[in-house]
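The complex appears here minus one protein chain, its other protein chains still in place.
Coming up: chain A.
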Amino acid sequence: MLEVSYSIGGFTLRNQGRLGLKDEEELAESSPSSPSSSSSSLSSPTTTTAPVSIPASSTGTVVSQSLPYYDETKSFTERMDELLLSSSLRRENTLDGPQGDVICKRTSSISGARGAPFIVLPKEERFDPLRQKPRFAVDIGGTLVKLVYTSVSPPDSDGSTDLLLNFRKFQSIDHCIEFLKSSWPDRGSECYLNGTGGGSFKYAELIKNELGVAVKRTDEMLSLITGCDFLLRNNEDESFTYHHEAEGLERYQYKPIEEKAIYPFLLVNIGTGISVLKVDSPSSFTRVGGSTMGGGAFIGLGNLLTSARSFDELLLLAERGDHRQVDSLVSDIYGGDYNHLGLSAEVIAGSFGKCSNLNVRRAEGLAENAKEEDVAKSLLLMISNTIGQMAFLYSNRFDMKRIYFGGFFIRKHPISMRTLSYAINYWSKGSCEALFLKHEGYLGAVGSFLDTKEETK
């Protein structure tokens, strides 16, 4: 069995263990020291409690013991994802941000007492009925089922309550249905479940039979954009940047965006392939481009070239690898920097350049010696750099200031966020930053949740 330890954000996670005490201490230290979170009135007051609530055994109640929210068998990536979702991010110490204009109704997502991460819904008339009657929405994708649903928070000291939007993820539709059975007791035949994603067609019949409610389908792309719009408007630390040089959660920093400055933006979705959407308003977007070299190519080629059996294993391999063993660097070709183009010696001139073993004079045959972790790293860099470059070029072409990345390739995995951030910085010569969305996987579900149109049968 592969014994892997992985260091990220100050946490050391083992694939069999979970958040250690030492890490919690580190985290507790890091948060108050953050200059902006202590000085900004906008930051969430619950920052320091956030990560502690993740382990099922520590604080908070677990909804269903048979379906533990924090699952020992969950992969590292999934745990990382939940950890991030349940944390308040550090506000970037920036002078040029539109700090004064931030609207107070925005709230930060934190982990609630019931264990699932949530955000506080804004106090808007359209959400009032949900205090009496919760609404559920699912995004049924190829591998995961994402669920969002409302609940009312326990009363504050002054007796006021908040309406919460909770986020949950299930490995299969069956798990989701079981969860819904127990947590949606007052559902009736007049109720419906909002749904999007390919599975909303496929499982509509099953859901009707099991839960007795109809599925109200919403358009996939439109849901994605609507959800994205809602979260950017209402969740202060929704969009964040990744800073590898920092420690712990400090690596994830957010910069509040003025509502009117949200549009336009570029949304780069890295799934099996890549699609690049130019989003001009909550209701208007265009697919401006895409690429075939995305997550599918990474995992597909990774499966063919290494012993890794999953995306996580592949990323862990990549983390350990040294691409310089398989790539041709500028120094390999020019013996040092290539000053004429301003390329430093360490820049990759050609990915996998050393593997082709085209040089018949070289007897040792490097390709035979290529280690799988080096191959994984080179593959990751080749793909993420190309994605970064392409995204930057599209943003440049349409004069977009902000590029959001989403899709399973990113899914809160630091190494892919790191390489993408690096690529965007490199290609834009520092003029552009890669942005990520905290609830990236839930955009479709949130969009579907917000759809209140009467279903046309």
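Just so we're on the same page, contacts are C-beta pairs under 8 Å (C-beta built on N, C-alpha and C of every residue); 3 or more make two chains touch, one makes a residue touch a chain; residues count from 1.
The working rule: contacts and distances are computed from a predicted model.
Have a look at "4'-phosphopantetheine phosphatase", "Guanine nucleotide-binding protein subunit gamma", "serine C-palmitoyltransferase" or "AP-2 complex subunit alpha" and point out the UniProt protein name belonging to the hidden chain.
Cross-referencing UniProt, the chain left out corresponds to "4'-phosphopantetheine phosphatase".
Just to verify: which one of A:Q171, A:S291 or A:N425 makes contact with the chain not shown?
Missing-chain contact among the listed residues: A:S291.
Just name the one of A:F127, A:W184 or A:F352 that touches the chain not displayed here.
A:F352
For chain A, enumerate the residues touching the unshown chain of the complex.
Touching the missing chain: residues 198, 201, 221, 271-273, 287, 289, 291-297, 299-301, 303-305, 309-311, 326-328, 332-333, 340-341, 347-362, 367, 370, 375, 382, 385-386, 389-390, 393-394, 396-397.
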